[in-house]
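Removed from the display is one protein chain of the complex; every other protein chain stays in position.
Up next, chain A:
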Amino acid sequence: MTQSESAVQQSRHAALGLTDEQAIEMYTFMTTARRYDERCLLLQRAGKIKFHVSGIGQEAAQVGAAFALDRENDYFLPYYRDYAFVLACGMTLRELMLSLFSKAADPNSGGRQMPGHFGCKRLRIVTGSSPVTTQVPHAVGFALASKMKKKNFVSIVTFGDGSSNQGDFHEGANFAGVHKLPVIFMCENNQYAISIPLHKQVGGKIADRALGYGFPGYSVDGNDPLEVYRVVKEARERAARGEGPTLIEAVMYRLSPHSTSDEDLAYRTKEEVDEHRGKDGLPKFKQYLIDCGIWDEERDAAMQQQVKAALDEATAYGDRAPFPEPEDILKHVYADDHSEGGR
């Protein structure tokens, strides 16, 4: 066997420097996020929770990106569909469930914010809000701090295709381009801003916008976790070398409606959704692992069983946990506030 033939036979993940265990771990996070998301939809339909906004179809890119980062030091500014991303960054199913049930012990907001509004200082997941894209300049600010304090962390911010049209995306990208800041902008282009399809939102290509801000922009198959991993890893290396930001457009498809309050067949067809279901990154990655000879149906069934058990436990935990006290809403307006709100 020649050397080049050997390289061809090396698995894609190994060529990227990922071990078999890491590849399996990626798949496990993707699966966990998918099962979590499905459970949320079920709980909402059952009337157990008020609201869920889904990330189904976006797990591959989220996990690929997370694995390419320094998860001990980097700062993460996710958006509201990033369940797989935050799971891979260390948030637990219990913590997600506490948020879903809006319970006092929710580390994201103490039960104040809608689920999907992540934030956890322990994990360097920066608090986010609902007006979209405001987190982009924040990520730039973290990167500015990294540069000023000569630290080696980078910041990564994710957002949707709709968000790529907000002023804060453009202002933040330009600011980071001018000052060559160590920040990664990752657009999770799921083809829809609620009901508005991409062709009614974007005149050109999202990735091409980077050119106008003086840094590279790449479009990548968001259903392929390894491809996203490769591109984000390169972006992180560029940032760490002081060469500035990168824009990554991970192209995917939002398989779920926008949220539990959305009736998506009013603006898209079942045929369209089904076509994209066929391109879903999750079963494809499972097949990849099987083809590599490091995974099989038996192990898959065992893993699915473990995820289900963990979800059952976390769901019960979140459901049982106490709500905040009503008067708790008066707390934390300011550092020094007391029992009457901010006054």
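In the analysis below, contacts are C-beta pairs under 8 Å (C-beta built on N, C-alpha and C of every residue); 3 or more make two chains touch, one makes a residue touch a chain; residues count from 1.
Note that in this section contacts and distances are computed from a predicted model.
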Protein name, per the UniProt record, of whichever chain is missing from view ("Ger(X)C family spore germination protein", "Alpha-ketoacid dehydrogenase subunit beta", "Cytochrome D ubiquinol oxidase subunit II" or "ABC transporter permease subunit"):
"Alpha-ketoacid dehydrogenase subunit beta"
For the full complex, which residue in A:Y75, A:Y253 or A:Y288 touches the chain that was left out?
A:Y75
Given A:P78, A:P115, A:G141 or A:G244, the residue that touches the chain left out of view is A:G141
Please identify which residue in A:H117, A:R209, A:R238 or A:H258 touches the non-displayed chain.
A:H117
The one of A:T19, A:S129, A:N152 or A:Q305 in touch with the missing chain is A:S129
Positions on chain A contacted by the hidden chain, ascending:
75, 106-113, 117, 119-121, 126-127, 129, 131, 134, 136-149, 155, 167-168, 171-172, 174-175, 178-179, 331-336, 341-343
